[in-house]
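Here is chain A:
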Amino acid sequence: MPPLIRFENLTLGYERHPAIHHLNADIPAGALVAVVGPNGAGKSTLLKGLAGELRPIGGRIHLPDLPRGGIAYMPQRSEMDQSFPVSVFDMVAMGLWRELGPFGGLSRAQRHRVENAIEAVSLSGFEARQIGSLSGGQLQRARFARLILQDAPIILLDEPFAAIDARTVEDLVHLILHWHAEGRTVLTVVHDFEQVRRHFSTCLLLARELVAFGPTSLVMTDALLARARHLSEAFDENAPECHVAEAA
Partner candidate 1 sequence: MSLNELLFAPFADFGFMRRALAGCLALSFGATPVGVFLLLRRMSLMGDAMSHAILPGAALGYLAFGLSLGAMTIGGILAGLVVVFAAGLVTRASVLKEDASLAAFYLLSLAAGVMIVSLRGRNLDLLHVLFGSVLALDDQSLLLIASITSLTLFGLALLFRPLVLECFDPSFLRAVSRLSPVAHYGFLLLVVFNLVSGFHALGTLMAVGIMILPSAAARLWTRSLPAMLLFASLSALASSIAGLLFSFHADVPAGPAIVLMCGLVYFASLIAAPGGLLAGRLPSRKHLES
Partner candidate 2 sequence: MLSLSRITATLFATFALSTGAAHAAPIEVTASFSILGDMVREVGGDRVNVQTLVGPDEDTHGFQPRPSDSRRIGSAQLVVANGLGFDDWMIRLARSGGYTRPVVIASTGIDTLAKGAGDHDHDHDHDHGTGEGIDPHAWQDVGNALRYVNNIAAALIDADPAGADEYRANAERYSGQLKALDAEIHKALGSLPRERRKVVTSHAAFGYFAHAYNVEFLSPVGVSNNAEPTAKGVAQLIRQLRKEKVAAIFVENISDPRLSERISAESGAVMGGMLYSDALSTTAGPAPTYIAMMRHNLHTLMAALTSAPPAR
């Protein structure tokens, strides 16, 4: 089966410094991949590149033809302005954008789906609350609910469990596994090795370069993890131009 996502000699970075250097990997459809690595390894950058927020400075990302919104991307939490007056229901309902467009009102069926999504993340009863009144864990659940409604074949999650209470984490992990069971391709940046080992069958170990990609048990070995840690975290201000040959 052809891979859904192919990274071809991919270099992604900021101001000519590569955060990801000459990455080659194929992600099969329906894979559930944990993206791991030390700080500064380029994990967020990889997801940003996949989501289209960052243009490659070298190489390519091969993706299937998807309509806009076909990749659902959840960045790290800092982006949303929680002080803005909008209710949980309205925020979650934005997940139906692809169907509604900018003007359409919600049909009864659609309203039900929003309510179901809210229920799926155990936020029933919170529909009318302002997003500003939610705790960190509750907001994260709401974002997941929105993601459910997006119904995207590819889902990218950047550190979805950072600073979240254990109970919420457990619930959200179940949701991810549910998506996997539905045949969606999910890439998740995870820090907790326990979680990775327990739930994620495939693992991508990054340290700005690809260290290893494959079944978790084979990738998450002490030797490989140590190697990843050794690779430099900081950008080298005086790095020379890279001479590794670009793929044809």
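As a selection rule, all candidates are chains of the complex that A comes from, given by their letters.
In this text, a contact is a pair of C-beta atoms (placed from the backbone, for glycine too) under 8 Å apart; a residue touches a chain by one contact, two chains touch by 3 or more; residues count from 1.
Bear in mind the structure is a predicted one, so any value in this text is a computation, not a measurement.
A.B. asks: Using the contact rule from the top, which of the candidates 1 or 2 touches chain A in this complex?
C.D. replies: 1
A.B. asks: Which residues of chain A touch candidate 1 in their complex?
C.D. replies: 51-53, 68-69, 71-73, 75, 79-82, 84-87, 90-91, 94, 97-98, 100, 102-103, 130-132, 146, 150
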